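Inspection log for the structure reproduced underneath, given as structure tokens.
One protein chain omitted, others in place.
So, chain A:
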């Protein structure tokens, strides 16, 4: 409410920084200080220790913010060319916006990135490549896509709990909704089939051959029948009472895991760490993972960028390359469950045979690498993140009973074509 006092606080801090001459740069004792700005859980704590042990001249401090705070702060810092960390993580949902201004970042191709190109899935490499061929970030993980489900809830509603049988329930999203209607008949009060319409819709949209944009960066979602069909399907699910109406990644959604308010949730690899955190140890073994309707898919995944305003660009590039190397991605997969973006690991037995004990020993290594191999990458336009927000809002309007499916769709299409 009082931005003024905030501004004053910043001013005082800025003055203090100038007076004491600090900021990022060389720390006492001749060590190079690197900062790394992250969001959510990248699983880097151990890796950073390992890197510092191997490089005694480097001191790394990491700072982690929430998903949207991190990206908005990054935009503000880039705008003023100050306050950026030496390495900044960027999510798929924002990378298109940032790669539209590649000059704010170090072109990694000029720092040996073109030599490393073959590490990554081709579409992952292209995801952070600007129109004029500058590489702004090294790929960390990809999302992949699966469905996480509560074994006990499905069983109690008379559905199978075994993951192969569950997968057989839903070869397509239509089947998924049909299974949901069966589930809902016997579900206890307050337990729904899926967490929220926007989450499910996001997964289906991600599988479409064309998403919100065509390849010339024209917004085509208004005439995209595939997306409209997906919309209608989810609206029908919502109207049939299958949705717990909890918005993805909000405190009430977190509570939903704790309270067991929904039986299924679309599950990119990074989601599993969230579920484990939110549902807690008492839900161990209740959750399981199986394949997603409609084949493969991808939701999310990130990049490590090196802003040009940093003071230790070369050392930062070196660290970013190390963190995203296959060896390190394999470690992150095992510690935090993030799916590697380096296809070499998809054949590695230590990845493929990996089972997650929290999720009832689900063979997530095989499940996610299979999904990643099947993935048909969709072209993302410059403001895909904004459009995703708008369609999520539109679905929420239906869930909240503010509008019917048709009116809300029309408003959404009008909003994004402005």
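Note that in this section a residue touches a chain if its C-beta (ideal position, glycine included) is under 8 Å from a C-beta of that chain, and two chains touch if they have at least 3 such contacts; residues count from 1.
As a convention for this text, contacts and distances are computed from a predicted model.
*Asks:* Looking only at the UniProt record of the hidden chain, which name from "Nitrous oxide reductase family maturation protein NosD", "Amino acid/amide ABC transporter membrane protein 1, HAAT family", "ATP synthase subunit a" or "Cellobiose transport system permease protein" is the right one?
*Replies:* Listed in its UniProt record, the absent chain's protein name reads "Cellobiose transport system permease protein".
*Asks:* Considering the complete complex, identify which of A:261, A:278 or A:360 is in touch with the unshown chain.
*Replies:* Within the whole complex, the residue contacting the unshown chain is A:261.
*Asks:* So which of A:33, A:104 or A:315 would be touching the chain we can't see?
*Replies:* The missing chain is touched by A:104.
*Asks:* List every residue of chain A that touches the chain not included in the displayed model.
*Replies:* Residues of chain A in contact with the hidden chain: 1-3, 7-8, 11, 66-68, 72, 75-76, 78-79, 93, 97-98, 100-101, 104, 190, 245, 247-253, 255, 259, 261, 383, 386, 388-389, 392-394, 396-397, 400-403.
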